[in-house]
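Heads up: the structure comes next, in structure tokens.
Just one protein chain is left out here, and the rest sit where they should.
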Amino acid sequence: MSKDSSHTFKVSRRTILKGSAAVAGAALAPGALSLGQAQAQDRANTMVVAAPATPQSLDSEYDVSLGTFEAVACLYDGLVAFEKKPDAGVPTASREDITDYPDKPGGVNLVGKLAESWEVDPNGTSVKFHMRKGVKSNWGNELTAEDVVWTWHRKLALGAIGGFYCNTIDLTRPEQVKAEGSHTVSFNLDNPNPLLLKLQPNLYNPIYDSTKLKEVATDEDPWGRSFLENNSAGFGPYELASLVRGQQAVYKGRADYYGGKPAMENVIFKEVPTSANRAQLLQGGAVDIAQYLQPLEIIALRNAPNVAVETIQATFMIWIELNAKMEPFDSIDVRRAMNFAFPQEQIVKTVFQDLASPLTACMPDLYPGYNDDYWEYGKQDLDLARELIKGAGHGDGFTTSLSYNAGDPVQEPMAILYQSALREIGVNLELNKIPAATFYNNVSERKQPMIFYVDSPWCPDPGYSMNLYFHSKSFINYSNYENARVDELIDGAAKTNDQAARLEMMDEVQKHVMREAPWVFGISPGYTMARSKDLMGWTYYTSNNMRFQDFYRAS
Amino acid sequence: MRIMRYIGKRMIFIGPQLLGIILVSFFLVKLIPGDPAVMMLGPMASESTLEELRADMGLNLSVPQQFLIYIENLVLHGDLGRSWQTTRPVTEDLFLRMPATLELITLGLILGLLIGVPLGVGAAYLKRGILAKFSDYYGLLAGALPDFWLALVLIFFFYTILGWVPPPLGRLDFFTIPPPTITGALLIDSLLDGNWQALSSAAGHLILPVLTLGLISGGPILKMTQSTMDRMLESDYSRYEEMCGLPKAIIIRHALRNSLPSVVTIVSVLYGFLIGGAVLVEIVFSWGGAGQYAVQGVLNADINPVLGFVFFSAVLSLIIYLIVDLIYFAIDPRVRG
Partner (left out) sequence: MTHISDDDADARATNPDASDPDAHVGRRPSTIGGRAQVFLQGFRFLLAVLRARPMFAVGYGIVVSVIVMAIFAPLIAPYPPETANPTDFLQPPSWRHLLGTDATGMDIFSRIIYAPRIDLTIAIAGTAISAVVGSLIGATVGYYQEVGGAPSFFSGVVMRSADVLQAFPVFVFAIALVAIFGQSLQSIIAAIAFLNIPIYLRLMRSQVMSIRRMRFVEASYVAGTPDRFIILRHVIPNSMAPVLAQLSVNIGWSVLLTAGLSFVGAGVVAPTPEWGSMIAMGFQNIITGQWWPSVFPGIALAVTVFGFALVGASVEVLADPARRRALSGNMRQHRAKES
């Protein structure tokens, strides 16, 4: 299988789009037609989650559906993870500590998971990990360096999400990941790469049990693809007890997990496609957590006696791609005008009920390097917008269309509000509703003049974010934005470890991007955890999922 | 032997009719935009993986060729393909979902009969009373109400305000253990299993959707009964019976018996319609029925569920019409003779 080293690979998409596809497509589940589960579990060690969808596939090389995130998060461990710290606003919540720590190796504050310790080469071209000893997988095999090597060779060979990560850290040859002894493994790059260590805690860099997977490999399927679709082979705190797609998944805490058996020993992950139903179930006490609720439902839940609802700043961004290759968005002034007309505050108030904040930059505000100094579209300025359009030669306005996702309930009202605002500056917006399953195709085909997109870059690094969306060769650059200087800066930042220099470069990138407005900068919705009051321990991750191993019951 | 000849004549048509239905649906559904390979593997798959999957699924063949393969699978192996959304074989999915829909429709139509027939008879007989007026209005109104709207209103009223029924979340309560599947109809299966909890939970969840369907289908049933009874009571033999002084009950009974064919017709029509037509109610109640399955398939370009559903419902419809015609034979001596 050939591997193209340009940025044409489709990246691991933490898109709610694909998740919505799963949600819309999976609106099929009967109430509780599970296969003989005796649910009278002990409340102290059982947790029930009402989710929009069960995992489609358990293979993190390919699947970014919503249910798969939680599955991978509990079935697998990575080499390292970010250290945690309590959230500033919500004391019951923890976060990953993603601040830059220039004194620490790799500049990141990490805690060891499958790796006990690590050393970064001073010139930044290699990292050596020392693996923890005596760690068993859910199949009873012991963790060795070979597992890490095999995992990364799989990524190189299959070239999907993992392939993208290989590209990001400039890993191109299998020999670059080397086992140096039974419990030591090293990554050796040709050039210094700032993300070599920072990418390891990523949700989609789990380590597989290569012993088991080599057992189930066949000639046609040497990397265990069909096995990993429905089973797990890893070193995480949970194992898969059962999976009935469209109904539920059941995870069981492992007694032989090296970190000790998780407090919530049984996790029932139930598919409840309608958010209103999920809210109902939580309110009635039938579930412990209701995922992905609509703003009005969240507000309504605040009054429920046994429920805690907390919203914190997150890495989600909702924006509208303005296709730079289609008229009239090839003109920078027109794009800026579209931003001046966008009624951000109104939308935050009405559609999101203040559970979001305006998007004031082109990367999440949590991340180091975020700079909102270049934000100029704060006030909705219709006069200026009209001027800009006239100046760009479009006279009294023009007609165009905005495509939105039928599976995401906030997009339609946002589109309608925007349509009304645009009418006042002479722009006639036709709304185009696209079913959830085909929505992403429309985005990636880049044939629409304006289309919504929801995403969050998982790696808390400005270079990573900018590269994803604004490098002209990036597959995710759906707006067809091209700026040679921006490309130069992004490429430069990928090749050096000098964090200070990188931050400067990414700052300049933000300046260009914010001025040239390839997006209509929309909304940054918060992440809401709606849970039973006595379920504690939730931690916010930049990948916007939860890990069951964090939770415990308050006594 | 006339029956045999009649059935035989119909059977000859069933094969080609089914083939025709599948043919039309296949070509129709193939026109829906959307690339299944991309949707199954997700956006991160490489071109070569996509090509592999397309070759696997036979998508790179011409449409007529794909059709032949589909027919071959269907006839020789009983294989309806796989749904990319649920990743399960369509036959499995339908075996779960069809009984859900059928249970709902059957109970709904029974309720419709219980409402429609007595009212229709009463209205036809007591031509000018309040009952007749009420039946008129009801008949027309029932045909005018959107079923999904009625479902919403009933939910709002009986659940949100009064709290008399369980939340509209499907067929069973969240934590109830379902009975082993024998017929697929929860009421029957839980009875057979002696599982009273499941029985009461299933019954509770059935109340509102059955009420919705019953109220709405009661309308056409009532109208048909009323108009047929009207005609029967106006007819010569009825008048003759009246003149002869036969008691009302007997006159009505005779007229009713002669109206049966029409009632049976309308019920069969409704049944066939509701198999796919109950989808809106299924969606409102998260019922997990077959119609919902097919609609999600169409919306998301998941072809096999749609084809499987069309096939199943066509087979069911044809069987229903055959049964109905046999019933005609049984009750209508004119057809027999």
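Labels for the chains are A and B, by order of writing; each one numbers its residues from 1.
Going forward, contacts are C-beta pairs under 8 Å (C-beta built on N, C-alpha and C of every residue); 3 or more make two chains touch, one makes a residue touch a chain.
Given the structure is predicted, the values throughout are model-derived calculations rather than measurements.
S.K.: Which candidate, A:209, A:297, A:321 or A:461, sits in contact with the chain we can't see?
M.R.: Spelled out, the listed residue whose C-beta touches the missing chain is A:297.
S.K.: Check the options A:423, A:447, A:485 or A:515 and report the residue that touches the missing chain.
M.R.: Only one listed residue reaches the unshown chain, and that is A:423.
S.K.: So one chain is hidden, and I want to know which residue out of B:25, B:83 or B:225 touches that hidden chain in the complete assembly.
M.R.: B:25
S.K.: Tell me which residue among B:75, B:114 or B:141 touches the hidden chain in the full complex.
M.R.: B:141
S.K.: Given the contact definition stated above, which residue among B:3, B:153 or B:182 touches the chain not shown here?
M.R.: The missing chain is touched by B:153.
S.K.: Using the touch rule from the top, list residues of subunit A that touch the missing partner.
M.R.: 275-276, 279-280, 294, 296-297, 300, 343, 346-347, 349-351, 406, 409, 412-413, 415-417, 419-420, 423, 430-433, 435
S.K.: For subunit B, enumerate the residues touching the unshown chain of the complex.
M.R.: Contact residues on subunit B toward the absent chain are 13, 16-17, 20-21, 24-25, 28-29, 31-33, 136-137, 140-141, 143-146, 148-150, 152-153, 155-156, 160, 231, 234, 261-262, 265-266, 269, 272-273, 275-277, 279-280, 283-284, 291, 294-295, 298-299, 301, 306, 309-310, 313-314, 317-318, 321, 324-325, 328, 335.
Methods note: only the chains that are shown with their structure count from here on.
S.K.: I'd like to verify one number: the distance from the centre of subunit A to the centre of subunit B, where each centre is the average of its C-alpha atoms, in whole angstrom.
M.R.: 42
S.K.: Okay, in this complex, where on subunit B does subunit A touch?
M.R.: Residues of subunit B touching subunit A: 33-35, 38-39, 41-46, 48-49, 85-88, 93, 96-97, 100, 167-178, 205, 283, 286-288, 292-293, 296, 299-302.
S.K.: Quick check on the complex: what are the subunit A residues that touch subunit B?
M.R.: Residue list for subunit A touching subunit B: 1-2, 9-13, 15, 18, 21-22, 24-34, 36-40, 56-57, 61-65, 158-161, 163-164, 245-246, 270, 272-274, 277, 280-281, 284, 286-287, 406, 435-438, 440-441, 444.
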